[in-house]
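One protein chain omitted, others in place.
Then we have chain A:
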Amino acid sequence: MFSLERWEEIFDTIRKNKLRTFLTGVSVASGIFILVILLGVSTGMQNGVQSQFQRDAANRISVWTGVTSVEYKGLNPGRRIQLKNRDYDLADRKYQDQLEYKSALYRIWGGLINYKNESGNYRVEGVLPDYQFLESATLTDGRYINYSDNDEYRKVAVIGKKVYNDLFKDKKSAVNKFIEIRGVLFKVIGVYTDPGGEREEARVFVPLKTSQKVFGAGEDLGGLAFTLPQEENFDQAVKTSQEFTAKLAKQLKESHTIAPEDESAIRISNSLENMKTVYDMMRNIRLFFWFVGIATILAGVVGVSNIMLIIVKERTKEIGIRKALGAQPLSVIGMILHESVFVTTIAGFFGLLLGMLLLEFVGPMVETDFISNPTVNFQVAITTVIILIFAGAIAGFFPAWKAARIKPIVALRDE
């Protein structure tokens, strides 16, 4: 099977039949190439969607308010609902055992911030210590807000990396420096980064009570944020968080005298629930790509066997001659299979290489939110090439076998 003589014979045949070899090669190489690109784009989409969801804690539940849309107990619709400290305290007390992280927050939109000669407008939020984890923030310098900061109304601030880059041009540590927020001096205690990127890092956090006092908010809150502890089972986690969300909504609606069916007064977004939708979608996308990929491979296999059939047909006479000269059936099968497997292998790896090179060099240049870093698992790609070669050999075996059974007398009959 692997004798030098056979190889010489194969190379001879390939050299003398360049077009045929080229066509077989192109069909195999393009199949693999398309598959690699598909798998790459599929991975890229997955990466893209995943990075969109890394901004905040994956299981975050956020509450904010709007205006009522339904008349209830004599109250007119169009009433603005304002969350108060007691709403948070009640939820905290009631669900203490169920909650992992929790925070109330108060927002000041467009807080003008000065440091020395630099200034900028950033979102300022009054938050509780847990908020760091609700935001998936990581500190690069200093510390986050703690409970004593809050209880003692300390004027301290944690600033985002973008704020730091904008204001602290000297690149020295911002910790213990004083910044002015709406004319009030705050001491910087930490700098954070956020996987959500610049938009999420253009913010300043201060203790909740400090913010309410300094900016004259009284007992008002801008929103609530919670996470529930992680659970092993994703579906179970979704169910638990949905139950919690429902209870929380019911309680808030009761205390603010809102109709139970009013969807616009109390808004609750459940990341986990959203994530489930996205994961389902992503799974479907992946399935779709696999389907297309497998169909492509099938088309490749059909293409290879088709070409093999034509080759055998074209070589019928030659096979007849070879048999008349003493070629044994097995040697005929071997010759045809050996040649086809050799051509498919070379072409398959060429297509693989081309696809991977394209992903390698063009992949990083793709700049959209939905595709990032399209790569292909090398092992998967190699496996597909091997499958294709194997399938090609199987598909080629039957024509070869048929060829081996051709009676030389039939093959040699003059037309």
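By our rule, contacts are C-beta pairs under 8 Å (C-beta built on N, C-alpha and C of every residue); 3 or more make two chains touch, one makes a residue touch a chain; residues count from 1.
We adopt the following convention: contacts and distances are computed from a predicted model.
Enquirer: Going by UniProt, what is the name of the one chain that was not included in the view, given "Cytochrome aa3 subunit 2", "3-hydroxyacyl-ACP dehydratase FabZ family protein", "Phenylalanine--tRNA ligase alpha subunit" or "ABC transporter ATP-binding protein"?
Expert: So the chain that does not appear here would be "ABC transporter ATP-binding protein", according to UniProt.
Enquirer: Identify the residues of chain A touching the omitted chain, counting contacts across the whole complex.
Expert: Chain A touches the missing chain through residues 4-5, 8-9, 12-13, 16-17, 317-318, 320-331, 404-405, 407-409, 412, 414.
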